[in-house]
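Inspection log for the structure reproduced underneath, given as structure tokens.
All protein chains of the complex are present and in place, except for one that has been dropped.
After this line comes subunit A, so read on.
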């Protein structure tokens, strides 16, 4: 049978998906064990025991200086920044995207500006943000927004503009005004796309978050990774990276699930 025609069942696919991950873990353990056999105090590839020990302190023992449980405080601070940035970007993408996509005069006036902002590498603006907003939370959230909002706006505007012309005309023959067209025809049809845009922006949003935290912060997942890097503390860095990956994957799954549940019409009517 040709490979393109080979159907993989759900349970089988879960099993097959686990194989490369398990292999990678085994490979890591083998190499780490080998290094530790040669040098018992090796820091580059820590063994699981060392990771548990290092993380135990961060997870359950309050920090001597601040009295906080650092791992949870880091997670909370990072997620707060991430969600604020994502929320502001999503709302502005919806609002600006609808206006740009549906109203030709608005597109003519602001389309070029949005494109211009979108092509600036956001990290290049980070110094400006630090100068303008100081080193606090605002600058970090602003970096996320500047990093992902222009892309999302363009995506939403493009999607609205690509709605079939026939639908826009039909709505007008049914008596719809511009406002009614926007809230009853364009807005609901763009929502599934908006969730998709948030999903695609999650990756870049994490990049900008970690970058901002690495440069100037006193708490956060990115801050912690870059802090312990100075001591070659791979036993903290690796669990943190795994934790970030897990958070990102869960967010992604939630978004996919929401999209399917909330907009059955966009998925062939199936729930």
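We adopt the following convention: contacts are C-beta pairs under 8 Å (C-beta built on N, C-alpha and C of every residue); 3 or more make two chains touch, one makes a residue touch a chain; residues count from 1.
We take it that contacts and distances are computed from a predicted model.
According to UniProt, the chain absent from the figure is "ABC transporter ATP-binding protein", selected among "ABC transporter ATP-binding protein", "Sugar kinase", "Multisubunit potassium/proton antiporter PhaC subunit" or "Sulfide:quinone oxidoreductase". Among A:170, A:229 or A:261, the one in contact with the hidden chain is A:170. When you scan A:183, A:241 or A:254 for touch with the missing chain, the hit is A:183. By the touch criterion stated above, the residues of subunit A touching the omitted chain are 164, 166-167, 169-177, 179-180, 183-185, 188-189, 263-266, 268-269.
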